[in-house]
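This report concerns only the one structure given below.
Heads up, one of the protein chains got dropped from this complex, but the rest are sitting where they should.
By written order: A and B. Residues from 1 in each chain.
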Amino acid sequence: MRVDPMEGATALPVAEPRAWGRLRDRRLPVIPLGIITMFVLVAVLAPLISPADPEEQSLRHRFRPPVWDERGSWQHPLGTDRLGRDMLSRIFYGSRVSLTAGVVTVLLASAFGAAVGLVAGYYGGRMDAVLMRLTDATMSFPVILLALILAVTVGPSFANVVVAIAVILWARYARVIRGQVLTLMELDFIAQARIAGAGAWRVISRHLLPNTLNTLVVLVTLQIGYVIIVEASLSFLGAGIPPPTPAWGSMIAEGREFVTSAWWVSFFPGLAILLVVLAFNLLGDWLRDTLDPKLRQL
Amino acid sequence: MTSPASARPPVIEVRDLRTHLVTRWGTVKAVDGVSFAVREGETLGLVGESGSGKSMTCLSIVRLTPRSVSGLLEGTVRLEGDDLLTKSEREMQRIRGRKVAMILQDPMSSLNPVFSIGMQMREPVAAYHGLRGAALRRRAAELLASVRIPSPEARLRAFPHQLSGGMRQRVVGAMAIAAPPRLLIADEPTTSLDLTIQAQYLGLLKELQERHHFAMIFVTHNLGIVAKMCERVAVMYAGRIVEMGPVREIFTSPRHPYTQALLESVPRLGAKLDRLTAIEGQPPDLARLPAGCAFAARCPRVMDRCAEAPPELAVAPGHTSRCWLQAPA
Partner (left out) sequence: MIRFVLSRVLQSLVALAILSVVVFVLARATGDPLHLILPMSASEEDYAYARRYLGLDRPYVEQYFSFVGKAVMGDFGTSLRARRPVSELIRERLPNSLRLALFAMCVSLSFAFPLGVLAAVKKGTWIDRTAQVIAVLGQSLPTFWVAIVLVEFVAGRLQWLPAGGIAGFASHILPGFTVGWVVLAGMMRLLRSGMLEVLDSEYVKLARVKGVVERRVVWLHALKNALIPVVTFAGIYFAILVTTAIVVETVFAWPGLGRLAYEGISSRDFPVIQAVVLTTAVIVAVVNLGVDLLYAVIDPRIRHAR
């Protein structure tokens, strides 16, 4: 007599093939990778492919709509802004700011954070306790506030944005890596290395670090999107990249008052942000599912 | 399958149970035609290597097979005459715990860490007996006492992480006999316990069985425990029962080559051994079972006939073996 086992529950511990097998099974996330590649190329080649100088103003050409509107033209495919500057070029150049900010910040934060996590996990005890207190205190501090202070005291700049974000962001890495290290420390091969006389540096760099790389890669990818959004928010508020450098966030701010009449000024930079961040997030999700599904919480 | 000395109908009668799970690596035939019966007060041992289908058989009986995969669950499972495989999920929820109880393997993870022992004890007792308030608490404490947990009232307020492994397994045992059930399925209940605690726990289970007269299915890979606890034993391999019969008979004159190999691989005190005998080869992939006898690839006495799957053949009263060697020529 047939019964549908779809009723009833509990999971069967089905043996999963190893990660590499899985990598081959899973199709590459073509679309996210494509989008990211496209933006990277755009950022690198911006001077070559921009139809105009992003900072060139032209009061005659103010508020031109995009090319598909009847008043638009191919000279300015995505229209122009309040000062007659070409939107497409500004978006191209804006990608430089966003991508650089994202990558640099994340690299700094992850390097520092991973170091803290490795040390805390390896030494344990007092050092671990102290470092983790520090980490927790840092982690729940709103990034924007720090950036605001820096913007007002030292003045807004690219470096400020990177510093403000990195100073808070590292804590996330520290926490996660430390957790991984704690698990790794239980494993036999670490004990063996230490019995064989390996010192702290050797154990950390040769044994612990390579095993945390998976996690690091996933976390880094997922965080780039977050940093880009934060940078854009800061630029939007005026506490980020200062004008006249084109930054997507400040472009949106500039177009805010004219949303009804010249919607494209705010719309396209926002769309760009959405695409890039979405691509990084999807890529990060795919990496996580492939490399280490246990990181589901990230 | 009938024992001539007994006229009691079996508490549980499983006939041709099949649990096939469709996964992306193929259809896993976790349980492939299992049949057995257990009477009141009797203990059937279910023995086999990992992946032989012992646990899946138990889960299939209570219809708790994985729901994230599709597949089929066929056969009949009669609990006191009632076929469990025809029940709806709601009906099964009323049967689980009350008529059929189960003890899982790992006491460290069987209890919910965020609820007190008391809550986890009271929940089933309230559901089975409709008790409330002080009567409920009393009964919960009584149950704990019956599994020999000291200061049961205090224990009710404790949380799982405050108890040792042995104590937790006793609590799980107390929950299992709360109804009391007609059938108790114990899935390797002592595997995770210290050796010294194991003997105590096994003794406790026997005592509970004597008191409440339930049938018991005892899953284990330890033949020593089988000898101590079970009247009859079924040896499983690749989702099928390859040999089944009274414990004494199986131990002294095993018929199936796999059973023989299993018994041989257990080192005996006093015997001189140059090396431990292990069974050659690997257990088969349950998603790619051969058409014939599943053990043929590793069997030292394989014949041409083994390309065809052997049926269960009677060797002696109450003793069957799934092997062509037992067939009349």
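Everything below uses one rule, namely that a residue touches a chain if its C-beta (ideal position, glycine included) is under 8 Å from a C-beta of that chain, and two chains touch if they have at least 3 such contacts.
Bear in mind the structure is a predicted one, so any value in this text is a computation, not a measurement.
*Asks:* From the list B:Leu144, B:Val172, B:Val242 or B:Cys299, which touches the chain that is not on show?
*Replies:* Missing-chain contact among the listed residues: B:Val172.
*Asks:* Of A:Val67, A:Leu83, A:Ala193 or A:Leu237, which sits in contact with the chain we cannot see?
*Replies:* Going through A:Val67, A:Leu83, A:Ala193 or A:Leu237 one by one, A:Leu237 is the residue touching the chain not shown.
*Asks:* Which residues does chain A use to touch the chain missing from this display?
*Replies:* So the residues of chain A touching the missing chain come out as 8-11, 133, 136-137, 139-146, 148-154, 225-226, 229-230, 232-233, 236-239, 249, 252, 256, 259-260, 263, 266-267, 269-270, 273-274, 277-278, 281-282, 285, 296-297.
*Asks:* If the hidden chain were put back, which residues of chain B would touch it?
*Replies:* Output for chain B: 62, 64, 68, 89, 93-98, 101-102, 104, 106, 109-116, 123-124, 127-128, 159, 161-162, 172, 175.
Quick note on the criterion: only the chains that are shown with their structure count from here on.
*Asks:* Where the centres are mean C-alpha positions, what is the separation of chain A from chain B, in Å?
*Replies:* The separation of the two C-alpha centroids amounts to 51 Å.
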